[in-house]
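Removed from the display is one protein chain of the complex; every other protein chain stays in position.
And now, subunit A:
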């Protein structure tokens, strides 16, 4: 595994690893690590860094929904054109073209169910190419982006063993 692959893996595991720790773990020097990360960022391979938040543990109410979208295309309009329009909305967290029974898989976030519903009915449904929306509200999140939420994993090994 070369340095860039290793850095990508480590930063996906924890974007807050310090440059020094990344250097220690990969046996590279900190300047090389720094330069490599800058390259990955400037080439658009690394697109950003975000925290994985378990909103259940906070006071703040966040509502998320997965919305299935069906569209019809015409000669002038491609999936890309429709997507380009939808991604403009700040409420939209994820948007993917998928295979199967529907075309786009969209994830929306808002402060309340009402807000999310209104967003879908006022902003998404009226888009001319969209023929159908099916909304699934998240009831509970157990794992997100590879991280298990909820009960903090207890290490039940003996604290000292041979």
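FYI, a contact is a pair of C-beta atoms (placed from the backbone, for glycine too) under 8 Å apart; a residue touches a chain by one contact, two chains touch by 3 or more; residues count from 1.
Just so we're on the same page, contacts and distances are computed from a predicted model.
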Name per UniProt, for the chain absent here [options: "2-oxoglutarate synthase subunit KorA", "Aminotransferase", "Binding-protein-dependent transport systems inner membrane component" or "Pyruvate ferredoxin/flavodoxin oxidoreductase"] = "Aminotransferase"
Taking the entire complex into account, which one of A:24, A:39, A:96 or A:136 touches the absent chain?
-> A:24
Candidate in contact with the missing chain, chosen from A:51, A:139 or A:158 | A:158
Residue list for subunit A contacting the dropped chain reads 1, 10, 13-14, 21, 24-27, 155, 157-162
